[in-house]
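Missing here: one protein chain of the complex. Every other protein chain is in place.
For chain A:
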Amino acid sequence: MRLPLLALLARGPAHGYELKQDLEQLLGAAYPQPNVGQIYVTLGRLEKTGLIEGEAIEQSSRPNKKVYHLTEAGHEALRAWFEETADEPRVRDEFFMKLALAPQTGLADQISLINRQRRQYLNTMRQLSKLAAAEDRDNRISHLLIEGAMLHLQADLDWLERCQEELEELQ
């Protein structure tokens, strides 16, 4: 959450609740909503490390609100973030360990493990399709997020298929 908040502040100063709304609008209904508490905590940490600075604004009928802006160090951190490439997604390692270790334990059957895992992925895929259908058509970023998640799952399902082909041959 740290760097996305910095990135939202690159546009100009904002307070915590505005940032939450900006994030929701950008990513759409599909994205699990960040809770506002989490955002305030992150902003607090960013301020402590000197990446942003907050300024209390007095409000007549409500408690003061704090408006944050990026510091020079914050700009630098953000530039470095865009400069880096992101890590590759990882194979579902926990499932893989189960698959690899199942035969020697005698406690689980590999094909049953694959079938169960596939059911879970298919259910998730179905939920994602429903999210995509419910999402505002014009929110491209949100649709790309859902499509990305679906393509990853698709790859996981293809890989399960490979495992099944390979392991059924051995049986």
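In this section, a residue touches a chain if its C-beta (ideal position, glycine included) is under 8 Å from a C-beta of that chain, and two chains touch if they have at least 3 such contacts; residues count from 1.
In this text, contacts and distances are computed from a predicted model.
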item: Chain excluded from display, named as in UniProt, from "Glycyl radical-activating protein", "Hydrogenase/sulfur reductase subunit alpha", "Sugar ABC transporter permease" or "ABC transport system ATP-binding protein"; value: "ABC transport system ATP-binding protein"
item: Given A:E55, A:E76, A:D109 or A:E168, the one touching the chain that is not displayed; value: A:E168
item: On chain A, residues whose C-beta touches the chain left out of the figure; value: 1-4, 27, 30-32, 111, 115, 118-129, 131-133, 145-147, 149-150, 152-154, 157-158, 161, 164-165, 168
